[in-house]
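First, the structure itself, so that you have it in front of you.
The other protein chains are all here in position, but one chain of the complex has been omitted.
Order as written gives the chain letters A, B and C; numbering starts at 1 within each chain.
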Amino acid sequence: MSKSIHKPGFILGDALDIPTFRVLKQDGTLYKGASEPDLDKDFALKLYDDLVFIRVLDERMVGAQRQGRIPFYLASLGEEAASVGSAAALQSQDMIFAQYREQGALRHRGFTVDQFMDQCFSNERDLGKGRQMPIHYGCKALNYNTISSPLGTQIPQAAGYAYGQKLEGLDAVTICYFGEGAASEGDFHAGLNMAAVLKSPTIFLCRNNGYAISTPSSEQFLGDGVASRGVGYGIATLRVDGNDLLAVYAATQAAREYALEHQAPVLIEAMSYRLGAHSTSDDPTGYRSKEEEAKWAKKDPILRYKHWLTEKGWWNDEEEKALYASHRETILASLKLAEKRPMPKIDEIINDVYDTPTPQLQQQLKQLKAHIRKYPDKYPKTSGRLDA
Amino acid sequence: MSKSIHKPGFILGDALDIPTFRVLKQDGTLYKGASEPDLDKDFALKLYDDLVFIRVLDERMVGAQRQGRIPFYLASLGEEAASVGSAAALQSQDMIFAQYREQGALRHRGFTVDQFMDQCFSNERDLGKGRQMPIHYGCKALNYNTISSPLGTQIPQAAGYAYGQKLEGLDAVTICYFGEGAASEGDFHAGLNMAAVLKSPTIFLCRNNGYAISTPSSEQFLGDGVASRGVGYGIATLRVDGNDLLAVYAATQAAREYALEHQAPVLIEAMSYRLGAHSTSDDPTGYRSKEEEAKWAKKDPILRYKHWLTEKGWWNDEEEKALYASHRETILASLKLAEKRPMPKIDEIINDVYDTPTPQLQQQLKQLKAHIRKYPDKYPKTSGRLDA
Amino acid sequence: MSQMNLLQSINNALDTAMAADDKVVCFGEDVGHFGGVFRATSHLQEKYGRGRCFNTPLTEQGIIGFANGMASQGHKPVAEIQFGDYIFPAFDQIVNETAKFRYRSGNEFNVGGLTIRTPYGGGIRGGHYHSQSPEAYFAHTPGLKIVVPRNPHQAKGLLLASIRDDNPVIFFEPKRLYRASVGDVPEEDYELPIGVAEVVREGKDVTLLAWGAQMEIISEAAVMAEKDGIDCEVIDLRSILPWDIDTVVASTQKTGRLIVSHEAPITNGFGAEIAATVQEQAFLYLEAPIMRVCGIDVPFPLSHETEYMPDATKVYEAIKASVNY
Partner (left out) sequence: MSQMNLLQSINNALDTAMAADDKVVCFGEDVGHFGGVFRATSHLQEKYGRGRCFNTPLTEQGIIGFANGMASQGHKPVAEIQFGDYIFPAFDQIVNETAKFRYRSGNEFNVGGLTIRTPYGGGIRGGHYHSQSPEAYFAHTPGLKIVVPRNPHQAKGLLLASIRDDNPVIFFEPKRLYRASVGDVPEEDYELPIGVAEVVREGKDVTLLAWGAQMEIISEAAVMAEKDGIDCEVIDLRSILPWDIDTVVASTQKTGRLIVSHEAPITNGFGAEIAATVQEQAFLYLEAPIMRVCGIDVPFPLSHETEYMPDATKVYEAIKASVNY
């Protein structure tokens, strides 16, 4: 029972002042009192490889969209450390539910350059069978649940997934990524509260990048960010500098341990900034200043991590150039192949609605094929391969 | 910007320990350090009248449901002080959005015994035209928005209503009542966050009565109750003893002032206990102990308030008996009249779907009337009055 | 065989499913210790533990979101929505997530294990929010299956089939019949087919089609019509999605007349889809327009419930109108 007071007094939004966990300064040295997580050289360089791959991929694909080669793209510029660093602290049996700006986590898990390309070009090799817009990745083999556009829906799903893992007694957790904007959805409330009460070992990782499209976080919520809500749900909560890969890694490692040991959720709020446009459909000059962007560009998480690698003597300029060049080359080569691959056959239009197509769907496909045969020029991408 | 830490550390659910505001002890004396809100004798007695009226009404109507005279009822036994005390601190221009257990607030506003009865019997004088189950009251003249069964939906509505009042520059707030169970709905999250960000002068009053039907609050949420969530939204928050009318009154008065002055919301969590069944469809013996109920019965809010009145020399046993007797009589007399009143005419079945009935609805009514004429015995309650 | 009411048969089906497969898990508001406000999950927590039968917080969108996640993990959640009227906060999770989970992922992930149980329908003096029949809201959604039983025997067989079907199923339970409908139910495990209608009475003059609680009504109307020498064929659709077009079309081609009845408001109810499809596929056989005897286009009213309901006299009048067309 809570203690009593006898004069009415309000608790205000600043009652909690949640600190930010940081390890690395921008120059690659450690904060006083901070300690490095235990990363061996190979693994540390693999993470750098992931970061750079994603940065190059994003750049190339934004370009491809501008050239009209793909209909849409969405970059993670400036936020790479939050997804790579957190994914690195997990085990491969841990399930990932992403929002859409976590290509870093997927790359870390081993999604190949061809797999990225095949999805973005919706070709017949896309694991998602060309049914969703670019960047809606998913991969069962890598425990990466397919991305869905409606925001926040993955949050209670992740809680349920983790509950299922717990019922099976697995040594596994589920991580759920979402933006600070998505955290305003009702599903956020439902998911965090259910995870808390039902004790699901879920790591909720909010990427607070300051914006939801044009809406600054100051018009998204008051109070002390998303982290302060965790306390209200009785969830162990931690705020971390999202541009500090080492801090994100250490925080996620601690969260995973906590979640497994207590069979309970953890909330991490990773503070970062979306350096680029929201997506290729967006132009941020309409709603924020160049100065603000420049301020954050100085906090580039990839540079910060590179400085650390350099400090350790694990990295040099030559390797840097070679790495960028090699990723550029691989990505471009893969892109060119992916865009030539045909789209999925028309039969795929009715598959996977159900486990097996219903008679109605089979009938609809039959009629559709007959129609395509009549007007082959109208449907050039499928008409040539109706019976193949 | 929040301060930095360099070791990962979690903030836990107990980081906030929100105290409970109390004025009156059960024996009617004041806690040390507490002061009485400024209630003159007449008003204090009017509040007692409201409390007793509701208790008698609830008792009588639960009985009426058992006798099969109405299909449903829902009592507020044990929680009367929370709704009467809060409503008493408001002004008549303040809008009320209730859940369904706030008959006390409605009575306080001046809803008559006949109006209660007409609604519960769904007769032709019911302001709601007999369309909703008993206890779904609403009254424009008294600024009491009609109750809706789906839980939590009134929460963002109240935020919007208050925003409208603010746009008009009115000296008015909106109060929104809901249970601690309803606070798990996504609409709670949406409503509180929107009210905070958009600065709606809304008083959110959560009646935490320990249960949502059979579900104890320990299976509804972890953390420190509903109050601790307010802080996360940046909303001024206060927890109050819901069985202490004077504390509820003072808290709501403070909340109203705060809301108007800051043009911002306030969250009050009123701690209480549902002494009776959830509704006439429920039997609590299936999920909680007699001991627990007995413990709370000792904290009866009406008795507590009566002890205070008695202490003040404003009340005595004779008046007590007379008051109960008079309410019993009025209520019974009104009940007998209400149940004899006819139900609304069949034309009302299509009114108010739109501002004026569409041609389709008029056609449907015409056909229905023709059918009733053919089978008058099948529709005894309307067939006699088709053309009246 | 034992005599069971509809609730008991549902409870028995859940018990059977949980005993046979430890991936089956039941949850929802008040579902745990208390066994649900209608007691459909009575004793399941005692038998299978709090891990597999539990209360959730009061959030329908959360319940279905959580269930989607569990199903994608490989469990078979049976999520209860306390009243069909309260399924709408979960609409996004059902329509945008559940229904599209397999398709959007190219079958990398699916929530085929999910079953959503919810009581629906009027007749209990419940007014707007304890009476709705929301099946048509979901019938426009590829990826879902929708099943409605008419009696205890059907309920057990169809619920077991729904739980085991590798697609998400919404299972609407006619709550008016929970205690009112009693019948013989086999104690053993059995399934009835999803997507297959049942001709419950053969006839040659008019086809009557309904599902769930409305089956009682059209059967009563068939008896009334019989006295006039009209021989009705009575069909229980059983599944709304996918629905058994062939059986309904064949019957209509035979009788030349079709009357569909449901409690939900007529406009864009599932009767619309049936009429639209059958008029196309049985066009040359129709001797009268397909008629719909349904709720009128108003929120479900409390005091005029009797008048609102598509009762047997209304169906009977439609039968006569069809025959005399």
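FYI, contacts are C-beta pairs under 8 Å (C-beta built on N, C-alpha and C of every residue); 3 or more make two chains touch, one makes a residue touch a chain.
Since the model is a prediction, treat every value here as computed from it, not as a measurement.
K.L.:
Which shown chains does the chain we cannot see touch?
P.N.:
Its contacts among the visible chains are A, B, C.
K.L.:
Check each of B:Tyr73, B:Tyr163, B:Tyr273 or B:Tyr287 against the chain that is not shown and name the one that touches it.
P.N.:
Looking across B:Tyr73, B:Tyr163, B:Tyr273 or B:Tyr287, the contact with the absent chain belongs to B:Tyr163.
K.L.:
Which residue, A:Ser148, A:Gln165 or A:Ser272, contacts the hidden chain when the whole complex is considered?
P.N.:
The one listed residue touching the chain not shown is A:Ser148.
K.L.:
From the list A:Ala82, A:Leu142 or A:Ala212, which touches the chain that is not on show?
P.N.:
Answering carefully, the residue with contact to the hidden chain is A:Ala212.
K.L.:
Looking at the whole complex, which of B:Arg22, B:Arg107 or B:Lys129 touches the chain that is not displayed?
P.N.:
Selected residue, touching the omitted chain: B:Lys129.
K.L.:
Under the stated touch rule, tell me which residues of chain B contact the chain that is not displayed.
P.N.:
Counting over the whole complex, chain B touches the hidden chain at residues 95, 97, 126-129, 131-132, 136, 138-140, 145-146, 148, 150, 153, 155-165, 167, 174, 186-187, 189-191, 193-194, 197-198, 351-355, 358-361.
K.L.:
Pick out the residues on chain A that sit against the missing chain.
P.N.:
For chain A, the residues touching the absent chain are 71-72, 122-123, 129-133, 136, 148-151, 181-182, 184-187, 212-215, 219-221, 281-282, 286-287, 343-344, 346, 348-350, 353, 358, 360-361, 364-365, 368, 371-372, 374-375, 378-379, 381-382.
K.L.:
Could you list which residues of chain C touch the chain missing from the display?
P.N.:
61, 85, 88-89, 91-92, 95-96, 99-100, 103-104, 128-129, 136-137, 139-143, 241, 264-265, 267-277, 279-281, 283, 286, 288-292, 297-299, 325
Here is the rule we go by: only the chains that are shown with their structure count from here on.
K.L.:
For chain A and chain C, let me know how many angstrom lie between their CA-based centres, rounded off.
P.N.:
39
K.L.:
Approximately how many whole Å separate the CA-defined centres of chain B and chain C?
P.N.:
Centre-to-centre distance between chain B and chain C: 35 Å.
K.L.:
Which whole number of Å gives the spacing of the CA centres of chain A and chain B?
P.N.:
For chain A versus chain B, the centre distance works out to 43 Å.
K.L.:
Would you please write down the residue numbers of chain B that are in contact with two or more other chains?
P.N.:
184-187, 219-221
K.L.:
Mark out which residues of chain C touch at least two other chains, giving numbers and ranges.
P.N.:
57, 59, 61-62, 89
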